[in-house]
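With one protein chain held back, the other chains of the complex are shown just where they sit.
What follows is chain A.
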Amino acid sequence: MDFISYGLKAFFSTRPYGWDMIRAIRSCKTAAEERAVVRKECAAIRAAISENDQDYRHRNLAKLMFIHMLGYPTHFGQMECLKLIASSGFPEKRIGYLGLMLLLDERQEVLMLVTNSLKQDLNHSNQYIIGLALCALGNICSAEMARDLAPEVERLLQFRDPNIRKKAALCSIRIIKKVPDLAENFINPAASLLREKHHGVLITGVQLCTDLCKVSSEALEYFREKCTEGLVKTLKDMANSPYAPEYDIAGITDPFLHIRLLKILRILGQGDADASDCMNDILAQVATKIESNKNAGNAILYECVGTIMSIEDNGGLRVLAINILGRFLSNRDNNIRYVALNMLMKAIMVDAQAVQRHRATILECVKDSDASIRKKALDLVYVLVNESNVKPLTKELIEYLEASDQEFKGVLTAKICSLVEKFSPEKIWYIDQMLKVLSEAGNFVKDEVWHALIVVISNASDLHGYSVRALYRAFQTSTEQETLVRVAVWCIGEYGDMLVNNVGMLDIEEPITVTESDAVDALEVSIKRHNSDLTTKAMALIALLKLSSRFPSCSERIKDIILQNKRSFVLELQQRSIEFNCILQKHQNIRSALVERMPVLDEATFSGRRAGSLPTSVSTSTGTARNLPNGIAKPAAAPVADLLDLSSDDAPAPSSSGGDFLQDLLGVDLSSASAPPGTSQPPKAGTDVLLDLLSIGTSPPAQSSSSASNILSSIQDDKASLANLNGLASLTSLSPNATSASPAPMMDLLDGFGPSPQKKEENGPAYPSLVAYESSTLRMTFNISKQPGNPQTTLIQAIFTNLSPNVYNDFLFQAAVPKFLQLHLDPASSNTLPASGNGSITQSMKVTNSQHGKKSLVMRIRIAYKINNKDVLEEGQVSNFPRDL
């Protein structure tokens, strides 16, 4: 409707509040104009407020609500609401309460001022005013107000007018949510509401009972026992009621009430066979009789199916419910299909077999044009997959990956990768599927997924040749997928000889002829490709270095390619290029040892790392295995090449960043290198053994001809305190300050490379014990110590003391730390804490700070225990650690 004709419509009634302002706002062309209008209006309203203009107060507040809706601050109008509420007229009060609900929130102190007005209005003689007060209270009441006004609301639950009773019922819900202790006062009045005939009272009464059940198990028992039959009868009456014009929607009397009743029956029937029995008949009746050609009917059927799925088992009803869902699923209306998928998700917990029957239809829904349906269907397929159907389902999903639109590819890829990893029956299948995903949607694949693929390939020694050939083939067709390129580059670097010589040919493979220079071509392409990112290019440089010893015929060409990066603007590439060139030219004798094939990557370590890098790193006892420094267990005869390999298979210990196993392993810690050269920091100590070692190889020419052991000793000369390296080279000679008994010698080893000389503290500094957490019931004290020579790691002994007269059972201490910390918790000395400090529980933990010296320790804690079988939870944060930990 245009403005002029609307003016006519409005002409016959009174001019609405704020007519001119709204007209002005509507005619604004730009946001700036709108702001100007609003500013002017706000100024006028403020002026009126300061003049205490009573006649226009409610008009001004109406304008303010409009301004508030547009998203401008309106806090200056809050006191006006209170004044209007305190005034005597109904229209003023009404708009005052509306303003209160829109402009204020329960956390503001102004709200406290309104409690008194509310109390008066709840006791008012006029029922409409009582209604206003109830409505406001129901929408914004705080815990204090709830306590103050609960008796009034309780009384109003029995008010003579049903319109007040219904509002009082919803108000009670707010009160019991704010103050659950008050719930028991409302159980009896709520039960009596269920016997009413007025729909408004019934629907709100049922809602009140539902919420009471949620906050109090006592209420649940009570309603289950006393009201189940009554509710079943009400539902029956509703279902069989004659035409009621005021409540009729599409031939059904009040579908909203139907749904509320079904919802409460669900709660009452859950976990109780008798109550479930009682409602079987009516559920069957609703499920069979309600017409499903209109939305209202479908809404009820949908709710009914939900109830049947939740209550105690009744075979016949379940079949009925699944059939309804089947019908929904084949409906043309997308809304109906959406809810069907939604409900099947719940049904799968109850009856997976029945849902499996609809697999084909669900799979079709994954390809729907509607994003909401696609997502729901994909979630459902994800839970439907098991060992027996993973192959066909994955095939379908991967085929669809090609056709799906860009924004869906991300979700789909993540789901496929997760499925393939979880259910893959054999390695070759896994590699095949991952290859397909990488070639189709490699840009959407997360880092840990392709890292995992490399780990799997590395572990499948019989498939090395197959993998590298398949990757090479895929690489020829789709060079646009970043992660595919990375995996291919890594494999060509490692297994390039197998690619060329067709080693380990499988029967299913087609023969392929690749020359040595073809393989180098592939790497050159990936370095020169303009959209390759830094990681890919860096990986390609390493791969080239590795190929240089495997393909002697191409070594000149490889040197050229590597040299081309000497002038790269990216520091990382430039550095690599120069270092690698140095190896190629000056260190022929050790080159072949340097670039040996990587040893098999440890799958357990990788998966441990992966699990450990989850965002909430609440450490459990699983940490022990992966902190074992297996470098020390290596045979003493390990050559330098092995030392290099430390960066690979011992990666978990050195890098405590918790992030990327493979990044460390490939020596691509690019975090600092990717910053602009001017601002880039020196590489973090200990993150990249490989680079450090190599850079030593390029320093003074005196060492250029040195053999493997010379490099070792030169390191020792340059940077002292490398006792552990000694220990590595020959386990027999332990230097005086060797700390081979310490739990993380790898740390030492790497710290030795750090630019700053390490302070040696034989016994570690002493720290006073600190009270880390204290409440009225519990105290936790930390005794802190350091191991000598290992500044990053802090040993903490936590001592818990019970300050209350009750015994704590099932005592459980949990702690979480930010990512730069690694936490290891040992088991507690006991799980029972005696009362009144007559004993204590001790528990030790170990925290490793990867940002030692930059950031200090911080820890979030949670302590759970039981007093007389009641759960208690305490939470807190410990931030008073000494600064230098």
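A few comments on the model shown:
By definition in this document, a residue touches a chain if its C-beta (ideal position, glycine included) is under 8 Å from a C-beta of that chain, and two chains touch if they have at least 3 such contacts; residues count from 1.
In the analysis below, contacts and distances are computed from a predicted model.
According to UniProt, the chain absent from the figure is "AP complex subunit sigma", selected among "Dolichol phosphate-mannose biosynthesis regulatory protein", "Large ribosomal subunit protein bL19m", "Probable cytosolic iron-sulfur protein assembly protein 1" or "AP complex subunit sigma". The missing chain, though absent from the display, is touched by one residue of A:Leu70, A:Ala273, A:Val383 or A:Leu803; that residue is A:Leu70. When the full complex is taken into account, the listed residue touching the unshown chain is A:Ala371, out of A:Ala273, A:Ala352 or A:Ala371. Touch with the chain that is not drawn comes from one residue among A:Arg57, A:Arg174 or A:Arg224, which is A:Arg174.
The chain not shown here is touched by just one of A:Asn60, A:Gln207, A:Ser276 or A:Asn314, and that residue is A:Gln207. Against the chain not displayed here, chain A makes contact via residues 1, 3, 6, 10, 16-19, 22, 26, 62, 65-66, 69-73, 88-91, 93-95, 98, 101-102, 105-107, 125-129, 131, 135, 138-139, 160-161, 163, 166-167, 170-171, 173-174, 199-200, 203-204, 207, 246-247, 249, 254-257, 259-260, 295-296, 298-299, 302-303, 306, 334-339, 342, 369-373, 375.
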